[in-house]
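Removed from the display is one protein chain of the complex; every other protein chain stays in position.
== subunit A ==
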Amino acid sequence: MSSASADARGGAVVTGLGVVAPTGIGVEAHWQAVLAGKSGIERITRFDPTPYPVRLAGEVPGFTAKERVPGRLIPQTDHWTHMALAAAEAALADAGAEPAGLPEYEMAVVTSSSSGGTEFGQHEMERLYTKGSSWVSAYQSIGWFYAATTGQVSIRHGMRGPCGVLCTEQAGGLDALGQARRLLRSDARLVVSGGTDASLCPYGLTAQLATGLLSTEQDPGRAYLPFDAAACGYLPGEGGAILVVERDSEDGYGVIAGYAAGFDPRPGSSRPPALRGVIERALADAGLTPRDVDVVFADAAGVPELDLTEARAVCEVFGDRGTPVTAPKTLTGRLYGGGAALDVATALLAIRDDVIPHTAGPTRLAAGCDIDLVLGEPRDTPVRNALVLARGHGGFAAAMVLSDINYRK
């Protein structure tokens, strides 16, 4: 089914991708690692993780701010902003966009962030309690907070339209892109969106441990196994993806065809989790039926109860072992504000190359997870429409439909 009418309000086309992830720096390095099932999960090196119950994570290999970030911004911003600045520059180059030649108020920046500049903040807090308040950097005032990445990207590229930041944990990447699409339907012509996150410091990891959802398994091959009978939590990672989204572009990786967000009922409520309704509303927004969807990129929490909730929602919409499901995030860990943005980038590459990347790790599905999880190797098949799911800790849920640009014409 083709749904040309859905674009009458103006299509949001992803025209550029920038990836900085545990799977690699750059779109092709990431994509080749995903197709090869090459994991970026290793023992944490940014600090000594020995005293912590979680010692594995997805770190971005070989990222040096000095080579990729303007010198003036390095001491003023956190590692998470460094990665976003590098990814934004790559995405704009990939899109062939030249911001200097476009009206500054018609360009906007909307990113997601889950923990802000945690490492920067930890460093300054250490100075506060070991040396005193006059030793805290003036840049703490702008370096730590959630909108820092959006602001720095906006300043650097002269984008003065309606900018913002979404803080909905792992759902943030989709919510940011949903907001980007909303802006393209009003006065914006180009939005830099997506997100990164970096919380691999003692303070950041300790905050994450509080959820009780992280895996303490020490074997990298066994630690993050979503939908598997041996699922035991997830691993954290850093990085993400920045995307350039433009109104009515003739060319690009794909179209943001549908989006919906929701929030889970309070614990103990008799109402069902938000995910199923979010999927149905995103499909309706895209003008598609479940049969039109070629692949589902799962949220894949790796926590048995959350996996079961997601598998049930997917099966209720697509049928038992209906549409193929995958979760390449087992190669990176969950990237929080960067996670869903990276999933969207990966889904667009799946559409480009007509292949569903596999989920590395799981081997035996848990009871009740009756999904067609793509395992072992990538599956060659036409991919015209991909559905990306994301849930953020505390109840956030979002779904986004990406479509092949030719499919929407």
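Throughout what follows, contacts are C-beta pairs under 8 Å (C-beta built on N, C-alpha and C of every residue); 3 or more make two chains touch, one makes a residue touch a chain; residues count from 1.
We adopt the following convention: contacts and distances are computed from a predicted model.
**Q** Suppose you had to identify the omitted chain by its UniProt name; would it be "Lipid-transfer protein", "RNA polymerase subunit sigma", "Extracellular solute-binding protein" or "Act minimal PKS acyl carrier protein"?
**A** Its record in UniProt gives the absent chain the protein name "Act minimal PKS acyl carrier protein".
**Q** Decide which residue listed in A:50, A:134 or A:270 touches the omitted chain of the complex.
**A** Hidden-chain contact among the options goes to A:134.
**Q** For a quick check of understanding: of A:70, A:99 or A:164, which residue touches the chain that isn't displayed?
**A** A:70
**Q** Spell out, residue by residue, where the missing chain touches subunit A.
**A** Within subunit A, the residues touching the omitted chain are 70-76, 134-135, 137-139, 141-142.
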